[in-house]
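A single protein chain has been omitted from the complex, and every remaining protein chain is retained in its original position.
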Amino acid sequence: MVCIQEEKIDVQEILNSVIVPEAGGVDVFIGTTRNHSRGENVLALSYEAYVPMALELLRGIEKELHLRWNVHKVSIVHRIGDVPVTEASVVIAVSADHRAEAFSACRYAIDTLKKDVPIWKKERFENGEVWAENAEAKLAEKK
Amino acid sequence: MVCIQEEKIDVQEILNSVIVPEAGGVDVFIGTTRNHSRGENVLALSYEAYVPMALELLRGIEKELHLRWNVHKVSIVHRIGDVPVTEASVVIAVSADHRAEAFSACRYAIDTLKKDVPIWKKERFENGEVWAENAEAKLAEKK
Amino acid sequence: MKITVIFFAGAREAVGESDVTVELHENATANDVLDFFSSRFGAMKQIRPYVRVAVNQSYVLNDYALHDGDEVAIIPPVSGG
Partner (left out) sequence: MKITVIFFAGAREAVGESDVTVELHENATANDVLDFFSSRFGAMKQIRPYVRVAVNQSYVLNDYALHDGDEVAIIPPVSGG
């Protein structure tokens, strides 16, 4: 299941969507907004997405995890709009028979999301605002 | 924070305990009880622990995570007594500035827990019951 | 041919519009779209080396040949997660 939503992310709901009786382990990555960036205090954070393309890429990641690892269920949820500090901007949950696969697949999912999925974060500071750029996304351009 | 408890584990509560304004990523591992083992259906599962020693070792793992990785907060909660299928027997949550550290530290914590912490699981099948043994624990003996 | 160009994040601010329909010559490529806006908007020219182009919601290389009715998206470095 993949989703882009403006509402606050309910982690328990996502867990319920990936835990199945056959699975022995679930790895969950939660990205939270930080109160600092570039050495300054972040006052507010806002996300925007190219929603149909982002959903398509998230579905692609979900499919790839199933192809490359022996995973049971995958959920990827990204929030857009304003995300207050300490609240989750992204939650990725992967269930698998064995934890090694849950960890690897979950890590791959967040790495790929940060590199390719068309979602942007604007950071507002006391002295202005700036569009953040993931280090992973910058590497991708050089290909 | 480390804890061994008979009550159902509240994942949201554990998340709240590790998410801090300075952290950018949280990795959470959730071990759930499976409905099959050794090719048979598991009817029920029950955990017991050498509680004071287990807590001491969990505190040691928490301390080691802080020494070896740049992590903000660590929570490790293990449930004992009967744990129904699909419910969590263990939850480990690690917050860090950078996700690579959250993933590595969380993985190390569950690997070490499975190898050393004195907790045992009894699996009950239709034709009897057996004390499970982690593969990691068997390796540890050979040292 | 007519194509719709949509802009996100810094690219939208560089151009001052979230979407624009442009008339391009036959055989136009993604690169021509970047040329078109870089020549008109200084801020777009500045970020041009860093943007990726998607056509109909898939990333393409800059020499991708466009077709009438394509949706071309200008994608600055992403910062999701």
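All chains are identified by letter, namely A, B and C, in their written order; residue positions are counted from 1 within each chain.
Note that contacts are C-beta pairs under 8 Å (C-beta built on N, C-alpha and C of every residue); 3 or more make two chains touch, one makes a residue touch a chain.
Nothing here was measured: the structure is a model prediction, and the numbers come from that model.
By the touch rule given at the top, the unshown chain touches B in the complete complex. When the full complex is taken into account, the listed residue touching the unshown chain is B:132, out of B:3, B:44, B:100 or B:132.
By the touch criterion stated above, the residues of subunit B touching the omitted chain are 31, 47-50, 52-54, 56, 78, 89-90, 110, 113-122, 131-134, 137-138, 140-141.
Here is the rule we use: only the chains that are shown with their structure count from here on.
Of all chains shown, A has the CA centroid lying nearest to the centroid of every protein CA atom. Centre-to-centre separation of subunit B and subunit C, using mean CA positions: 49 Å.
Shared contact sites, meaning residues of subunit C that touch two or more other chains, are absent. Counting partner chains per residue, subunit A shows two or more touched chains at residues 31, 110.
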